[in-house]
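After this line comes chain A, so read on.
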Amino acid sequence: MLDIQNLNAGYGEMPVLRAINLTIADGEIISVVGSNGAGKSTLLKAISGIIKSTGIITWNNELLQTLKAHAIVQRGVVHVPEGRKIFPDMTVVENLMMGGYLCQKDRQQNLDKVFALFPKLAQRRTQLGGTMSGGEQQMLAIGRGLMGNPKLLLLDEPSLGLSPLFTEVVFGAIRTINSSGVTVLLVEQNVYQSLSISHRGYVIETGRIVLTGTGEELLNNQEVKKAFLGM
Partner candidate 1 sequence: MKNKFVSIVAAALLVFPMLVQAAPVKIGFINSITGKEAQIGENLTNGAAMAIEDLSAKGIQVELVKEDDGGDPKNALAAYEKLVSRDNVIGVVGPYTSGCANVVASRADQYQVPLLVPAAAKEEITMKGYKNVFRLNAPANVYSKVLMDAVKVFKPKTIAYVYAATDFGVSTVKTAQENAAKMGLKEVANEKYQQGQPDYRPSLSKVKAANPDLVFLVSYDADAILLMRQAKEIGLAPKAFLGAGAGYTTAQFAQQTEISALVVSATQWTDDVNWPGAADFGRRYKAKFAKEPSYHAACAYEAMRIMAETASKSKNSAALRAALKTGSWSGIMGPVKFADYGGFTNQNNHPMLVQQIQSGKYETVFPAQFSKKKLIYPFKR
Partner candidate 2 sequence: MSFFQPLLSGILTGGVYALAGIGMSLVFGVMNISNFAHGDLMMLGMYLAFFAFTLLHIDPYVSLVLIIPIAFLFGYMMEKVFINRVIHHPHQNQILLTIGLGLIMSNTALLAFTSDPKILTTSYSSSAFNIPGDISISVPLLLSFLITSVIIAILYLFLSKSSTGMALRATSQNREAAQLMGINVAKMSAIAFGIGTALAATAGALIAPTYYIHPLAGHSFLLKAFTICVLGGLGSVVGAGVGGIIIGVVEAMSSTYLSTDWKDVIVFVLFLGVLLFRPQGLFGKKGGQ
């Protein structure tokens, strides 16, 4: 399980996250929701070791902050970044192979799994990543993340800029992934969709956690309704 205590992080001298406490049990889907600039992406970057942080982040009782980013991936914590960040001059298959860079022996098996989850990618094997549409890129990005045998999948705004149709596909895939035993930490602006599929959720505002509860509780919370759901 992931346990975060009193986490502070930021860029340069500008603090973004203040005293965050958060836990995720194995097999859960957890959402962190909040408005733009609240610090959601920063939280994921701190967990995956892209940026430095103070406080404590442990994953299965191991302190993550002493590890380099690539070593954290090795522990099964895989981060699918905001904006997809796929490799534009590589084909779909090459992108997926990069996702399986650390577990090359399971590569074929994982590739089959990803293609079963997103049949569209199978059709586009040799297309260059940079020439795909946003929705296709998002599927590729998630597929690439799955290639690394994740135990905990960190998803950063997977629905950003997607059509409603693709959004459905992506959230459906997240549920499937979770049911295969992968713990998911989901960061979203699409509050309704993400809380609906989550076991629990956290609301983050200007770098602090202001509210927490089950997905359902939060969806029914007046504050959340007013702030995020326009009700």
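Quick note on the criterion: contacts are C-beta pairs under 8 Å (C-beta built on N, C-alpha and C of every residue); 3 or more make two chains touch, one makes a residue touch a chain; residues count from 1.
These made the cut because all candidates are chains of the complex that A comes from, given by their letters.
Model, not experiment: these values are computed from the prediction.
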Completion exercise
All of 1 or 2 sit in the complex with chain A; the one touching it is 2
Handout entry: Residues of chain A touching candidate 2 in the complex
Key = 48, 50, 68-70, 73-74, 78-81, 85-90, 94, 97-99, 101-102, 104, 128, 130, 144, 148
